[in-house]
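Notes for the one structure printed next.
Not every chain is included here, but those present sit where they belong.
Chain IDs A, B and C follow the sequence of writing; residue 1 opens each chain.
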Amino acid sequence: MGTDVAVSPKGLSAHIRLTRAGFSINADLEVEAGSTAALLGPNGAGKSSVLGAIAGFLELPAGSEISVTLAERSLEDTTARRWTPPEDRNIGVVFQEHLLFGHMTVLDNVAFGPRSTGSRTAEARRQAASWIELLGVSELSDRQPHELSGGQAQKIAIARALAASPDALLLDEPLAALDVAARSEVRRVLREQLDSFRGPRLLITHDPSDAFLLADTTFVIENGRITQRGTPDEIRRSPATPYVAALAGTNLYAGLAAHGSVLLADHDHTFTITDTSMTGSVLLTVHPTAVSLHPDCPSGSQRNVWNTTVELVEPLGDIVRITLGGPVPMAVDVTPAAVTSLGLRPSGPVWAAVKATEISATPA
Amino acid sequence: GAGDDSDSLLVLAAASLTDAFDDMEIAFEVANPSVDVEISVAGSSAIGVQIEQGAPADVVALADTMPMDALAEAGLVENPSQFATNSMVLAVPIGNPGKVDDFEALSDAALFVGVCAPQVPCGRYAREVLDAAGVDASIDTEEPDVRSLAGKIAVGELDAGLVYATDVRSIPDRLVAIPLPDGVDVRAEYPIAIVSDTDDRDGARRFIDFVRSAAGQAILTDAGFGGA
Amino acid sequence: MRRPPAILLVLAVIGAALFVLPLIGLLGVTPWTDLGSLLTDDVVVDALRLSLITSVAAALCAAVLGVPLAWTLSRVEFRGRSLLRAVVTLPLVLPPVVGGAALLFALGRRGAVGEPLANATGFVLPFSTWGVILANTFVAMPFLVITVEGALSSADRRPEAAAASLGASPLTVFRRVTLPMIAPSLRAGIVLAWARALGEFGATVTFAGNLQGRTQTLPLAVFVSLDANRDAAIAISLLMVVVSVVVLVALRGRWWERTSP
């Protein structure tokens, strides 16, 4: 599943196997120097845990197997009983909850890294000030962290990590607390910084736009396992799991094919496909624009027609995304005009139709 | 009696009387089976405050006449009378590590010498002794009570100190008394009295009489006290 | 896996030595052969029983009165708050004998409050076990108040706001949110207060006297033995050390380790 990524000498590679409190993680990651990998997954998939293992923060349960290599230096290897403390890993981390030091000004927070690695106070402050300026929040320099809004604090946390000039950069949902305006602004800063940063970068996120916009490679993690890896384009084009498909804005179903019919694995429904020769486990992809909606049972050439209800109506720019309920949950894109003429509203009844030719099937 | 227990006789005694009065209690109770004596020992000053604040006591026995006179003047106790005396001695630890042979040695600054604080009786007496002996002692500590002074000599922290004869008697395996120079004889007087507020005047009377009786005096002599 | 900084370890070892050396000194002079007979003396047994009862009672009194006092000091604004806060430390600063005398001035049979109390109810605190508990509470409570007030003042106030928004009255917020939140500090405060009460001597002997079975706790038994029977005094001291170490080690993990992540 996914392509194997060879890691360059200067890159980061991590192999993590651990079980804690019934939740187990089994993930291998490689990030090349000068490239950004996204670790994309739903809440509770284990993203923060992977980051903790790489940075050396995690209390390892007995039986864990961890190996972390950065720039040809083995930072940790449980089989060889090697362990490097976090401060010697030179891995910069931006945390999900910013974790600024409450007793220092913003400036001293950012200067903390340079000072810790040997710069003198004045020099460290100078560096810090220039990082803060780069993020466009110089007016916050003298504030205490508790005087910042959530978004302001997150920007400072990013500046702080970058100011320590780390060998690798780990970012745990650095944009989650930011508003839309600040987010695209910080995203731009981040991209500039990530681009000019020569080491490997690992960006943890549950937001596919972050992954797709900022990353060269994406690892999808679900329930502690890497379920797909590839470039954002590869992942968008051929999603391997329903979660990825939903992220990529398409619909994906697993099923059992026989004689041109596919019985869905997770839903009580059968789709008709064109390839009658296919047999066994298959993955079906249905693009949201390929589905048509009708007030009554349509009498056309479509081979797949079913009655359902509208769950959600979401305007997305110039189109409107309709989410259909049972028997097959499906995202459908229609025009605003269609919403009005069909009277689409949450919980309202509707007929859905899709041509067999519009359903692409691949062996699973 | 003490508190709600009216059969018992509460005696407040100075700390230096602890052992003697323990024996006294047993002997008195043998002689007077109907009376339960309870001895509460504390420093003289604590006993003074306790009496002033109406401690439910019947008898007070102190190691100094001054506070007793003050209590009597205030009408808190009645008829104080002397029941024992104690004499000052120069004590050194067993083995005499400081090689203190005579009184003159006390002026040696290299020795660690202790006396009681001048505010407490044994310190007052110690000064009388030193004055009488004409020694300008090099003092390293003025202990607030004689027990802690005797304790420091006993463990060898001090090379010598002026304590009561009873102190040496109570730890004979650790303290040795060096005779005082001739003509120096300072005695402490121990008064005992009935508490004015007592609700068992008869019992209190009897206890004091017992202390002053031959049997009581024998117990005190045994502990190193001089007779009344 | 962490290497602790050497300078911290060195200072910690010196600090620990300050406690361990005297303990070793004490063990060195302990009369091991007579220990059994010294400790089964009924003076000691009575004193142990009384010490356990009064120290636990004092720790509980300190908690029942001290937690509300700490809460008030930390959460209610009133004139004289910092003065009251300073007065609470009185028993720490006052030599215990003076503390006991001050208690007598106030609550003795002739005391400002004690006299009307005795006249009205016949209840006399000095020379009773209640007096011991009172004196112990007096010296032990500052520990609890200070520990708990510190925790209350540095605690995150937002969960309390959340609880209020869910309709919880201030008392419910206190019981169900504030107290559990500061539970580790509360436990530490109770343990401290208990340990201090167990070792209390000066205020007790002054306020409550020194009566075997009624007011003579272990430290008072040590005091009466110091003169003539030093071995007994050392044996009893050792007993106190053992009792407190056993209790503290047994409560380990429950009282001392942090409970919240």
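Just so it is clear, a residue touches a chain if its C-beta (ideal position, glycine included) is under 8 Å from a C-beta of that chain, and two chains touch if they have at least 3 such contacts.
Since we're looking at a predicted model, the values are computed, not measured.
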Full complex expressed as chain labels with copy numbers, beyond the one copy shown: A x2, B x1, C x2
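Just so we're on the same page, only the chains that are shown with their structure count from here on.
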Gap in Å, rounded to a whole number, between the CA centres of chain C and chain A: 55
Rounded Å distance, chain B centre to chain C centre (Cα mean): 32
Inter-centroid spacing, chain B versus chain A (mean Cα positions, whole Å): 85
Junction residues of chain B, two or more chains touched: none
Overlap residues in chain C, where contacts from two or more other chains coincide: none
Residues of chain B that touch chain C when the two form their complex: 2-3, 10, 12, 15-16, 18-19, 38, 40-43, 45-46, 49-50, 52-57, 147, 150-151, 154, 167, 170-171
Chain B-touching residues of chain C, taken from the complex the two chains share: 97, 100-101, 104-105, 108-111, 114-115, 124, 126-128, 205-206, 209-212, 214-215, 223-224, 226-228, 230
